[in-house]
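The complex appears here minus one protein chain, its other protein chains still in place.
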Amino acid sequence: MWSFFHKLGSPPWLYAISGKILQWLLPVTLLLLAVGAVWGLLYAPADFRQGNSYRIIFVHVPASVVALAGYYVMATAGAISLIWKMKMADVAMRSCAPIGAALTFLALLSGAVWGKPTWGTWWIWDARVTSMLVLFFLYVGVISLYEAFDNEVAAARACAVLSLVGTVNIPIIYKSVDWWYSLHQPASIKFTEESSMHSDMLAPLLLMIVAFYCLFICSLLLYMRGEILRREGTTHWVRKLLLDAGDAHAV
Amino acid sequence: MSGAPLLPFLSACLRRQLLLAFRRPLEIANPLLFFLLVVMLFPLGIGPDPRQLAEFAPGILWIVALLATLLAAESLFRVDFEDGTLEQLLLTPQPLYLSCLSYVLAHWLLTGLPLTLVAPLFAVMLQLPPPALPALMLSLLLGTAVLSLVGSIGAALTVGLKRGGLLISLLIIPFYVPVLIFGSGAVQFAALGNSAQPQLLVLGGMLSLAIALAPFAIAAGLRISVDAG
Amino acid sequence: MLCVEALVLERGGRLLLNDFSLRVSAGQLVLIEGDNGSGKTSLLRALAGLARYDHTGSIRRSAESLLYLGHKSGLKGLLTPRENLAWYCQSHSQSHGRDQRNADIEAALAAVDLVGFEDVLCHNLSAGQQRRVNLARLYLSPAPLWLLDEPFAAIDRTGVVGLVRTLVQQVERGGAVVMTSHQALQTDHPITRIRLGQA
Partner (left out) sequence: MQFDSLAAALAMNGHGGYVWSVYLIAALVVVFLLLGPVLRSRRIMLERLGQLRREQAAQNKEVPLASGS
């Protein structure tokens, strides 16, 4: 166990293993996304109340779920970086933020577009959308804090502290936004009524959630590889890797 | 070598902060003046209709209190960082948790508490129904303490940055959301004639959590900032 | 008292120290020399434990408390010298009573030639006087390890002589001093000199 953990901290090992994982995970992700999208768009039955507009759920919910999970991945990486001072955890944390922000953005946008046919307006202060907006700002905060520091190690530590504060806060924020929404707007149509969802709709939704998780992992690994190369640019193994790749390219 | 007894250290730290603040008495009034100014802007912006003002009053009062606390928190550690007292503080054998707590406590005594005390005045100006006043004061009393604690985390993380300014708002305002919801919720409930006890209890819970955890985050933030500066 | 091994120090992407080792024991007066930008300040900050991110290697201190004087004064301009020093004593765990503390502070201020300025706000003092208030800590500190960054800056000749005597006393009673200085250090006490060059 400890040796595995130790290996995780080694850039060359991580670079090599992530390459191997991506080789098969990337096609699997794309396949899952394609199958899920086609299933959701064309084969899942229409909702009896919302008609076809509900098909946005197959993008909106997976994006929201994975965006939220991404924050916890980021905070976990941050905690590891604070406790064990592991450089690769810094790399992972740094890479999570833009992915999470992009997914949150997608969730917000799809929520807004969904609002138009459902409520007749582009923006509704629904509990889920509002929480997503807060989450978006949490991600943007981490990214801007990282950029504001000159010293990269200090930046990573500061962001780790911030994301840990965020992890304590997110459940409180979500609960209070839920309470606030139930107070002001007794929901007539909720976006999602998981309990009453037909299994024909649930299956593609679950598939899409899995696909988005895979997408997150792929993107994270790809970002981390770039970040590793940038940081380890002067080391022997990167020199060798680059020169080999360069030679192969030239031939 | 043993550390000084903790309580005297806490009180010495607090006394020093307050003494420093009272050497610049005008600065204590700044958050209050800010509060008054922004409260004045609302009737100008949304019209003087008393009914409308009364409806918006809980939200307005809470948002302005929130911004006033945030603006004051931004400079909480700035002078100490620049004159080097912060790095000396990190070198003392005292637990940093207590030092941070005393900084925040002083900050709250100088912003949150006065805001709470003058809030009824502004509430009357905004036509808030009188039965809501106790809830307003209690919610501000508890809520501004949470705001000070959480805001100080942002202040600690950004104190060494040259371009801190707006960044702290971006970092901290999302964390202020629950306090705002329950704070203004308490006042709204009371204004409608209901008991605001549940919301006040939630605010109390948030305060306990913040007292327990925030000083650690502040301490970590200060160490990082001194290190990078 | 202080043990540094395999220290690699970087600042702003520049390598300042490579595989630096240092062992300071009780009774040693260590003078760190080097040109501007050779990393003296960064090294002292790292030794004090204030900078932990730009170095790798091990720094171990056996002493619990230390005294660090850096470029920043560490004084509050809005407090008087007496108040500043009282805070210093309180935060550094002297548990003797208030009267004793006041007497100590009086003595320390007298030692740095600031009698009559005890109750003037620090921001009304000149740069040299502020520096001396800062140095008054040397007379109040119980810490065995002193880390001093340019303690003689803005101090006149007679002041320097007195200061050097204080440093030697500290070393002779079993403490240790690690310092940087642009001025020559004139004393009979043996000095360990360490020159930082281009790594």
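Every chain is named by a letter (A, B and C) in the order it is written, and numbering of its residues begins at 1.
As a working rule, a contact is a pair of C-beta atoms (placed from the backbone, for glycine too) under 8 Å apart; a residue touches a chain by one contact, two chains touch by 3 or more.
Remember, predicted model here, so these are calculated numbers, not experimental data.
S.K.: Would you mind listing the shown chains in contact with the chain that isn't displayed?
M.R.: Visible chains that the missing one touches: A.
S.K.: Which is it among A:14, A:44 or A:89 that touches the chain not included here?
M.R.: Only one listed residue reaches the unshown chain, and that is A:44.
S.K.: Where the complex has a chain not shown, which of A:14, A:73, A:86 or A:99 is the residue touching it?
M.R.: A:99
S.K.: Residue by residue, what part of chain A touches the chain that was omitted?
M.R.: Answer for chain A: residues 26, 33, 37, 41-46, 51-53, 55-56, 59-60, 63, 95, 98-99, 102-103, 105-106, 109-110, 113-114, 116-117, 215, 218-219, 222-223, 225-226, 229-230, 233, 238-239, 242-243, 245-246 touch the chain left out.
The rule is short, and it goes like this: only the chains that are shown with their structure count from here on.
S.K.: Chains as vertices, touching pairs as edges: which of line, ring, star, complete or other describes this one?
M.R.: Graph shape here is complete: every pair of chains touches.
S.K.: Taking every chain's C-alpha mean, which one sits closest to the mean of all protein C-alpha atoms?
M.R.: So the chain nearest the centre of the shown protein is B.
S.K.: Whole-Å distance, chain A centre to chain C centre, using C-alpha means?
M.R.: Spacing between the chain centres: roughly 49 Å.
S.K.: Roughly how many whole angstrom separate the Cα centroids of chain A and chain B?
M.R.: 32
S.K.: Calculate how many whole Å lie between the centre of chain B and the centre of chain C, each centre taken as the average of the chain's C-alpha atoms.
M.R.: 36
S.K.: Could you list the positions in chain C whose residues touch two or more of the other chains?
M.R.: Only 53 qualify.
S.K.: Which positions in chain A touch two or more other chains at once?
M.R.: 150-151, 154, 157
S.K.: Can you tell me which positions in chain A touch chain B when the two form their complex?
M.R.: 82, 134, 137-138, 140-141, 144-145, 148-151, 154-155, 157-158, 161-162, 164-166, 168-169, 172-173, 175-177, 179-180, 183
S.K.: Write out the stretch or stretches of chain A touching chain C in their complex.
M.R.: 150-151, 153-154, 157
S.K.: Considering the complex alone, what residue numbers of chain C touch chain B?
M.R.: Listed in rising order, the residues are 48-53, 64-66, 68, 70-79, 83, 87-88, 90-95, 121, 142.
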